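Removed: one protein chain of the complex. Kept in place: all other protein chains.
Should a chain be cited, it is by its letter among A, B and C, assigned in written order, with residues numbered from 1 in that chain.
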Amino acid sequence: MQQRSIVRIGVPLAVAALALSACGSRATTSTGSSSGSASKTVKIGVIAPLSGSLSALGLGIQHSVELAVKQANATNAIPGWKIEVVFKDDEAKADVGKNAATQLAGDDSVVGVVGDLNSSVSQQTQPIFNSAKITQISPANTNPSLTIGADAANPKRQYAAYFRTCTTDAVQGPFAAQYLIAKGIKKVATVHDKQTYGQGLVEAFTKEFTKDGGTITDAETITTADNGGNNDFSTVITKIKPGAPQAIYYGGQFPEAGPLSLQVKNAALTIPLMGGDGIYDPKFIQLAGGKDEGDLATSVGAPADASDAGKKFLADYKAAAYPDESGAYGGYAYDAANAIINALKTSLASASDPKSARQATIDAVSKVSFDGVTGKVAFDQYGDATSKVITVYKVEGGKWVADKTDTFK
Amino acid sequence: MTVTHSAPAAPPADGGAVILQASGVIMRFGGLTAVNSVDLTVREGEIVGLIGPNGAGKTTFFNCLTGLYKPTEGQVIFNGAVLPPKPRAVVLAGMARTFQNIRLFNNMTALENVMVGRYCRTSSMALTSIFRGPKFRREEAATRARAQELLDYVGLGRSSELLARNLPYGDQRRLEIARALATDPKVLLLDEPTAGMNPQETRQASDLIFKIRDSGIAVVVIEHDMRFIFNLCDRVLCLVRGETLVEGSPTQVQSDPRVIEAYIGTGDDDEDEGAST
Amino acid sequence: MSTVSTPTQIAPTPGYHPSRIDGLREQHGRLAWLLVLTGLVVLAAGCFLSWSYDPEILGNLSISFNPGSLQLFMLTAAVLALVYALAYRGPLRGLGVWIDSAKALMVLGIGALGFMAITLAVVAVTSSGLINIDPGGWVSLVGSLVLAVGGSLLERRPTKDTLHAQLPAWVEIGTIVVLMAMLLFGAAYALGQTDGNIFGLFLVFVVAVAWSLFAAGFFTWLGIVAQRHRRVLMLGAFAVAFLFPFTQNGSDANMSIATQVLIFAATALGLNIVVGLAGLLDLGYIAFLGAGAYTAATLSTSAFATIGWKPPFLVVVLLGAIVAATLGLIIGTPTLRVSGDYLAIVTLAFGEIFRLSMSNLDGNNGPDLTHGPNGIPAIPDLQIGSFNFGDEHTILGFSLGRFANYYFVLLVLALVIITVFSRLNNSRIGRGWVAIREDEKAAEAMGVNVFGLKLFAFASGAFLAGMAGTVKAHQDVSVTPDQYVFLESAFLLAAVVLGGMGTVAGVFIGATILKLLPEKLRFISDYRLLIFGVLLVLMMRVRPEGIIASQRRQLEFHEEDEALAERIEEVHLEEEAQT
Partner (left out) sequence: MLFLQQLINGLTSGSLYALIAVGYTVVYGIVQLINFAHGEVFMIGAFGSLAVWTIFFQGQTSILILIPMLLGAVAASVGVAVLMERFAYRPLRHAPRLAPLITAIGVSVSLQEIVRLFYPGAKSPLPYPQIDYVSGTALQLGDITLRRSAIFTVGALVVSAVFLWWFINRTKLGRGMQAVSQDPDTARLMGINVDRVIVVAFALGALLAGIAGVAQGLQTNSISQIMGFTAGLKAFTAAVLGGIGNVAGAVVGGLVLGVAESLATQFIPGAFGGTPWKDVWAFVLLIVVLVFRPQGLLGARVVDRA
């Protein structure tokens, strides 16, 4: 990290020094403008938090899309067309995201967009992309209502142009419940962070867990640091303890989950903590201070390094030497970009300009089907990923280790 | 010090109707009794002086009268009705004041200062102000005209567009009086209106006060300038350590040895009453 | 910086000791003027030559005798410099009596120098090498340097106060109209730039020109003229705002930003009633915008809305405003007993309570009103008659997108809010507020209804913010609690403080700066908040009354500045003479 910030300041300085020493060479004008005119250009947008506290995730998304596009251009995946990536920062804020979305929508050569990271931002960008007929594939939105609407019992597609490669809370939570029941754990306390993701996860978990005969000993909430929490969970742990649960199911992200796990164990409550993909992050293990052996997390798809596609993605990403890690959503973003690229192969085949291919791209995306990094990539009639492969990871020896991979039923 | 009340205030010769009557006003701050059981009666068309050494509780008494302080005990009857200790109610009833250390709205013009004084006598509220109907225009024009008139009255007619902070000291005092007059008072309370003035300005001030009295407004004045006060007032009240020492005509008070003693013998037990205003 | 911005430093004051530069000025006075002329000619000449070998950088600056946009900027600067120079000595002497052309030339020269330096640096860095800078660039750089040196060495002369300048009314009105047109095209040009560097350089150019005009005393004159022709100014500003969407060729990219600026400015204007007029501090103001937005969302036809009643939109606007105003009354009640810093904290706590409540009321913790953190999404677009605000419409051959539609609604709303703001300000109520701000005790003793006016400030400000919120809900499509955090309140306050307390124009400028610059200068995005924080601190030290301050506010922040007080008084008298 430290190195990165040095690089960030250092590079411009070095460039400036180089420039001032007047040892630069004449720019070759021929490369820039003329060679591109032979093939037509189509753009894929990326819209994610590239600055601010979630930038680590957003930059991973950006680079993963860049990687997919670079590979497509290298193999000339769409004959006669060159793909470019335009990336916009949404700062994880709806207002900013909306501006970014209108800018992308105003660019006639943009056909598809990968993003946003946050469900709350997507809520506001969905209608913009939808009315511009730009395909939007989110690698990270887990809120079920984005695709199926307010009433889960009567699902209704909200926006024809919206898809996602990740699974929703409605899959991960129940899968975790089944896993725990299968392990003979019948008494669980739930904790969530009162955010869209965490609350949805816990609700889905609770429903399945009680249906399968488990008991929820206590349902608690905590406050995230972003919302003014101080990460001192002693009052909540005190409330949980008398119920003597065999595990804690946590809905939320790693910044709170790590300290929570450690504080639970420090309070002489040696039970595992389980969570969703929000805690499946190496930082969780750091923050849990070495007492997190046996903690569990679910994440979507088979482990990246279990499949050949996944291994290749990680290797390629590393080889491309991006300054930021691919992060939790890199694989989904990579798959999302490839879904768009696959669709473009059909939609651009007969198109004269990118804008006229927008509707065709939406149609084509809803029909894509290929083996991606996170499993089979295809979308159902609501735009949700059909892949319901989930992997449970366990902390062993200070690392996340895949414990069980299965298809959710 | 033993306090002997002089004979209860005899009705003055002109015998106007009582407009303001404060009885048994006591003001305590924690353990300190700043005003102890002071009575004051003011009749229409009267100028009453309030004297006393520093820390005698004169300004505190003023604050009790005008509702800035809520007296610990005692009540103030104005025009036959008990005054609630709220400044706004006091002003609406018809009693306005000036301050010992001038408290003008410094960054407003002289005219605007006086227009603020008209606030309680005008009524246009939010919707009227926003839609600017004929009533609003009429009232604004009337307010402006009345304010200008009052400035002329106190002799500041030509300074109406000057910022209050830029006025000379004496003019600021007069502006404060004009602002108080704008509330259409029946009783005007002046807290050291000539402090810091030169003899000529002092003379102008007393002329102004006479003029105000002659227009039918009773005036109560706090002052240290004895010559000024004995020349001006119909009746004088001398406070010492929060209690009434003497009350009577200027000549009575002037010749009372206790007054002289109170002024000379105070020494260093002064308290800064300015801080509490 | 301060030596440039303080107009009072022109004339040598008593006790002023001549410094070395004054000595230089005396020695080389005549030479300096020639230097200025040389500089501006060289600067202009350079603009006709190529600046960059690479045509891809900063627009195309590589063609000789065909200036690119950046080169046109510098040509404009050179022409302006020529006007100043001729006003200093030459046929425009008549103008020179009024303006401080020497100082203006210095400022302009330094600005041009900065512009050239940045431009050449950008060229060198992006094309990796100084060698890519063509001779024209160097020529103009030298020209601007000579201009700056010459300008600094010119002898300063005292000028007449522009307050007493008498010009025909049509000249004054014409100036306003021309400025408004320039504003419109400048804004359209600047917003059309996708290249952050060109946008930034354009800003540098605008700031340099504006600063030199300021140094020349032009803005003082303009302020007086604007006072004189207030209606023309208002009309012109509104016309510019109204015409703006038509310059966008149907693109919504800038309109989306513009709608946000308007919503933000409308809310900030409401806050300005509380802070700027009544002098109270509110650190939880975003809650009122939220109250309006949540009201509109729950009463909308969204499938997520929690209240079954669906009144027409105008009723919703009114209801949202009333809900917000009621909250304002509740938040205002403590002002009876609490003031100053304590009030700030109370309002901050109220703001947090609002946000927490909105994210709690989801059925698990309290009744299901807001869907908690999920918020209320899928709020449909407004529909008035057959006019759907979500669709693109074509008017007079100009196509206007979704955001342009909302922009017009917001513009009307802004107009209403401006009217309310300025009419309240110039009324009995406004005088009451000033009095409270100046001396609360004295105001009370003069019969001003202090508590009532404070409550009214909170309620009316909240009312306006609530109105803005109802439109925001539809425009945003969804309402979630995380849009109403403390930082947003801080931003609102910053818009008021930066722009100018108690003024309408100031708030709009503040809102534009805070919303537009981060969008256009994306390369600062990660440093945005840091810059914001530092800006607040610096602003409080350098110019606490804001960019465009109300005169009274300015005085309040500079109690000891007698010259300022007298100057403002003079303006007052002048105005009085006019009416």
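The criterion applied here is as follows: a contact is a pair of C-beta atoms (placed from the backbone, for glycine too) under 8 Å apart; a residue touches a chain by one contact, two chains touch by 3 or more.
All of these numbers come straight from a predicted model, not from anything done at the bench.
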{"item": "Partners of the unshown chain among those that are drawn", "value": "A, C"}
{"item": "Sole contact to the chain not displayed, among C:A165, C:L529, C:I547 or C:L564", "value": "C:L529"}
{"item": "Among C:I99, C:L184, C:V479 or C:V497, residue touching the chain not depicted", "value": "C:V497"}
{"item": "Option from A:A48, A:I185 or A:V236 whose C-beta touches the chain left out", "value": "A:V236"}
{"item": "Among A:K43, A:K194 or A:R358, the residue in touch with the chain that has been omitted", "value": "A:K194"}
{"item": "Contacting the left-out chain in the complete assembly, out of C:T126, C:N365, C:N388 or C:S422", "value": "C:N365"}
{"item": "Contact footprint on chain C, counting only the chain that is left out", "value": "275, 281, 333-334, 337-342, 344-346, 348-350, 352-353, 356-357, 359-360, 364-367, 440-441, 486-487, 490, 493-494, 497, 526-527, 529-530, 532-537, 539-541, 544, 556-557"}
{"item": "Hidden partner chain, residues of chain A it touches", "value": "1-2, 5, 53, 55-56, 194, 220-223, 225-226, 228-236, 238-239, 241-242, 255, 258-259, 262-263, 265-268, 283, 286-290"}
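In this section, only the chains that are shown with their structure count from here on.
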{"item": "Both-way neighbours, i.e. chains that touch chain C and touch chain B", "value": "none"}
{"item": "Centrality ranking, top chain (CA atoms only)", "value": "C"}
{"item": "Centre distance in Å when chain B and chain C are each reduced to the mean of their C-alpha atoms", "value": "47"}
{"item": "Two or more partner chains touched - positions in chain B", "value": "none"}
{"item": "In the complex with chain A, residue positions of chain C that touch it", "value": "53-56, 121, 124-125, 127-132, 251-253, 255-257, 260, 302-304, 352, 356, 359-360, 362, 364-365, 372-375, 377-378, 390, 402-403, 476-478, 480, 482-483, 519, 522, 525-526, 528"}
{"item": "Of all residues in chain A, those that touch chain C in their complex", "value": "12, 15-16, 18-27, 29, 32-33, 50-52, 55, 89, 91, 93-96, 98-99, 102-103, 105-106, 119-120, 123-124, 126-128, 131, 143, 145-146, 149-151, 158, 194-196, 199-200, 221, 227-228"}
{"item": "Interface residues, chain C side, partner chain B - complex", "value": "419-420, 423-424, 427-432, 434-435, 438-439, 441-450, 456, 460, 552, 555-556, 565-566, 568-569, 572-573, 576"}
